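What you see is the complex with one protein chain gone and the rest in place.
Each chain gets a letter, A and B, in the order it is written, and its residues are counted from 1.
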Amino acid sequence: MIETRTSFDRICMGILWLGILFILAPLWIALMTASHSAVDVMRSGLAWYPGPHLVENVIRVFTDTRIPVQMFNSLVVALMTAVGICILSFCTAFALVFLNLRFGWLVFATIFGTILLPVDIRVVPTYQVMSNIMEPFAALGLPVSQISLVNTHIGLALPAIAHGTGTFMLRQFFRTVPMDLARAARMDGAGALRFMWDVLLPLSRPALAALFVLMFLGGWTNYLWPLVASSTADMQTAVVGLARLATDGDSRAPDFPLMMAAASTVSLIPLTLIAVLQRFLVRGMALTEK
Amino acid sequence: MRFLTPLAALAMTTAAHATDIEFWYGNTGSNEKAILAACEAFNASQDQDRVSCVGQGSYEAGMQKAIAAYRAGNHPVLIQFFDAGTLDLMLSGAVIPVSEVMPDAPWDSYIPGARAYYETADGKLFSQPYNSSTLLFYTNKAMLAEAGIEKTPETWEEVIAAARTLKEAGVSCPFATDINAWRQIEQFAARHGVPIATQSNGYDGLDAEYVIDQGIVAQHMNNLADWHEEGLVRFDAETKAAKYNAAFSAGECAMIEGSSGGYGSFAEALGADAITVTLPPMYQGQTRHNTFVGGASLWLMKGHDEAEVKAAQNFLDYLRTPEAQLEFTAATGYLPVTQSALDLLESSGRADAPEFATAGPGMETLGAPGNADTRGIRLGFYVQFRDIFAEETQRAYNGDITMDEALANSVRRGNELLRRFEATYAAN
Partner (left out) sequence: MTQSPFRSRPMALLFLSPLILLTALFFYWPVAEAIRWSFFLEQPFGGESTFVGFANFRRVLSDPEFWKSLKLTGIFMVTASVPAVLVPLMLAMAADRGLRTSRIARNVLVWPKGVAGASIGVIFGFIFNPFVGILTPLNQLWPGIWSPGTDGVDAFITLIVANLWNGIPFNFVILLAGLQALPDTYAKAAALDGAGPWRQALDIRLPLLAPQLFFVLVLEFTESIINAFGLIDTMTRGGPGGATTLLVYKIYADGFKGYDLSGASTQTVLLMIFVLLIAAAQFLLMERRVKYER
C-alpha cells in the first residue's frame, strides 16, 4: 500500500508539473520571443531562450505603438468598473438583505437577469443604445438632448457596471452575516446607515476586496465591448490595441517580437495584481459559486 | 471628457466668428499622417474656417460610428466613407450629393474611372473622390531574372508561364494574391469589360443578381484554383509573412496583384529599382477596359446649417486643388484623380520620381475605355458579400468543394442579401 501511495503521489506531481508547464510555456515563449529581433524570428522561428533585444522591443512598444495610452485607458476603465461595481452592489445588496423590502425578490430577479445575458451576446443593440443614451427618455416624451457615450471611458465601463454578479455575490455573503448583529446594533440605537457603515462594511472588507480584484481583472481583459465601443486608437483599451497590432500589419511582415513584447507588457499589470492579491482572487472566484 | 465635445464645439461656434467643422476619416498609419497634414495646411491657408480632423480607426468603425451618430443627430458635416459603402449611403437619405451643393465645381476634370464609381446612372455625383487607388501588377525583378525571365509578363498566360518557370527554378511562391473579392472579381471583371451582377452591377436597379458563376470570371476563378493546386499561386495564409503583400515585401513571392497604395512599402523594402509596377494582367485576346477606383471618398451629411456646409465646401475645394492632390499622392501612394493634377505632375517634371511611380500605370488603367459595366459596384450589403465570397472560395481552394460550387453558393447567398436590401429600401 505504501508503494501505491508513492506511485500515486508521483503521478499527481507529474500532472501538476505538466499543468504548470502548460500555463507557463506560452508566457515564457512570448517573453523570450520578445527578446529577439524580427528578422531572427522569421528565420529561425519561436525562441525558447533569451536574446539581446528585449529592452529594445519593449521601448518600441512604448514609442511606436499606442499601447502606453491604451494601458492608461484600461487602467481607468478597469478601476471605474471595479469601484462602480463595489459601491453599487454593496448598496443594492444591503438594501435587499437588510431593509425588508416587500418587492425585494422582484428587484433581485430584475438584476439577476443581467447575469444570464452578458453584454457580449447583446452587443449590437447595446452599441446603439450607448450611442444615444437619452433615447429612452426622449421616447417617454421628455425634452432631453442627445448624448453619445461611444468612445468614452465611462461608456466603456458602464455595461460591465450594469451587471448583477457583484450584487449576487455580496447578497450571498450578507446572508451569512448573523442577523443578531443587526439586532444588537438596533438595540444600541444605531440606524440602518450606521449599521451599514460601522458593522457591515468592516465585516465585508475581504469580500469587497475579492470582488474588486475579480472585477478589475474583468475590466482589464474585456474585449468585444471595448472593441466596438471605442473607435479611435487613443480611446481603445490595451487588449484591443494589442489585437489590432497583430492584424494591422498592412504590407509588412508580421513583427512577432514587437507583438510578444506588447502582449507581455499588456499582461504585466493584471499578472502582478494576481501574484500580490492571490488570496482575494481565489476567494472571489469561490464566492461566485455559492 | 469626450462627450462634452459637441457642447464645446457649439460654444466655440457662437463665440468666434470662424466656422468650426469636424471631418471624420478612417485611415491609420502614414495615410493618417497625410490626412492630418492636409487639414493643418487648410487651416493655415485661411482663417475663415477651421476643420478638425478626427480619426475613427478604420473604414468599418468610421461607418459604424457615423451611422450611430446620424441616428442620434450628432454627426459631423463631412465624413470619409469607403467604396463598398457607396450604395448604402446613396440610399440613406443622410447625405447631399456634392454635385447638387457645388454645381459649379470642375467635376469634369475627374477622370471617368474615378468619378463614375460615386455617380448615379443619371450623372449625379454623390461624393468627392479622395484617397483613390486601383489594382496594379508588381514583380520582383531579381527573382524573375534569376529564373531567366527578362520580360515583365503582361497577360495571364505569360504570368502563369513565368510562374511555372519560377517554380522550376525553385521559387516556392511564384505568384501571390488573397481571396478578397476586390482583387479577384471586381477589378478582374471591370478590366475585362464584364459585370459581376446584372443591371450593370446594380447601377440600373436594385433588382440586380450576381453573375460571377459564368463567363470569363468563372473561368478565371477555376484557373486560379487549378494554378493554386499546381503550386503556382499562393494565398495569404500559405505565405510565411501571412499576407500576400508582406510576402512580396519580404522577397518571398515573385509576383503579386496589389493596390497602388502598396507601392511605397514595396519600394522601401526592396528598392524602387528592384521592382516593376505595371497594368494588371489581361487574358490574351481580350480588350482592356478601365479598372475600378478603390479607397474612399468624401461625403456631405445632411442636418447642418449653411455656414457649416460652406466651410465643408471650402475644405473640399482645397483638397481638390492639384497641389493638395500631389502632396497627398507623394506622401501616400494614392493616385491623383483629376486631369488638372495630372497636368501639374507632367509640367512639374516630377512624374518620374519614385513617389509618383504608380501614377502612370494607375492613370492608364483607370483611364482605359469603359462600358456600362465598368462604372462601379452598386450592390446592397456589399461588405457582407465580400465576406461570403472569401469564405466560399477559401473552401474551394482547400478542396472542400469545387470552385463552381463555391461560385454558385456565393451567387445564391449574395442574391439573398440583394433581395433583402431591396425590401429594406422598398419604402423609398
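Keep this in mind: a residue touches a chain if its C-beta (ideal position, glycine included) is under 8 Å from a C-beta of that chain, and two chains touch if they have at least 3 such contacts.
Just so it is clear, the model here is predicted, and its values are computed rather than measured.
Novice: One chain isn't shown here. Among A:133, A:150 or A:207, which residue touches it?
Specialist: Answer from the full complex: A:133 touches the omitted chain.
Novice: For the chain that's not shown, point to the residue among A:77, A:150, A:207 or A:228 touching it.
Specialist: Result: among the candidates, A:228 touches the missing chain.
Novice: Could I get the residues of chain B that touch the absent chain, sorted low to high?
Specialist: 60, 63-64, 67, 70-71, 85, 88, 91-94, 235-238, 240, 242, 381, 383-384, 387, 390-392, 394-395, 397-398, 400, 413, 416, 420, 423-428
Novice: Which positions on chain A touch the chain that was left off?
Specialist: Considering the whole complex, chain A reaches the absent chain at 1, 4-5, 8-9, 11-13, 15-17, 19-20, 22-24, 26-27, 29-30, 33, 41-42, 45-46, 88-89, 91-92, 94-101, 107, 110-111, 113-114, 116-118, 120-130, 133, 136, 158-159, 161-164, 167, 175, 179, 182-183, 186, 191-193, 195, 217, 220-224, 227-228, 239-240, 242-243, 245-247, 256, 259-260, 263, 266-267, 270-271, 273-275, 278, 281-282, 285-286, 289.
By definition in this document, only the chains that are shown with their structure count from here on.
Novice: Sort out for me which residues of chain A touch chain B in the complex.
Specialist: Of all residues in chain A, those touching chain B are 42, 127-128, 131-132, 135, 146-155, 228, 231-233, 235-236, 244, 248-254.
Novice: Give every residue of chain B touching chain A within the complex, in rising order.
Specialist: 1-3, 28-29, 54-58, 61-62, 64-65, 68-69, 71-74, 240-243, 245-250, 258, 262, 265-266, 269
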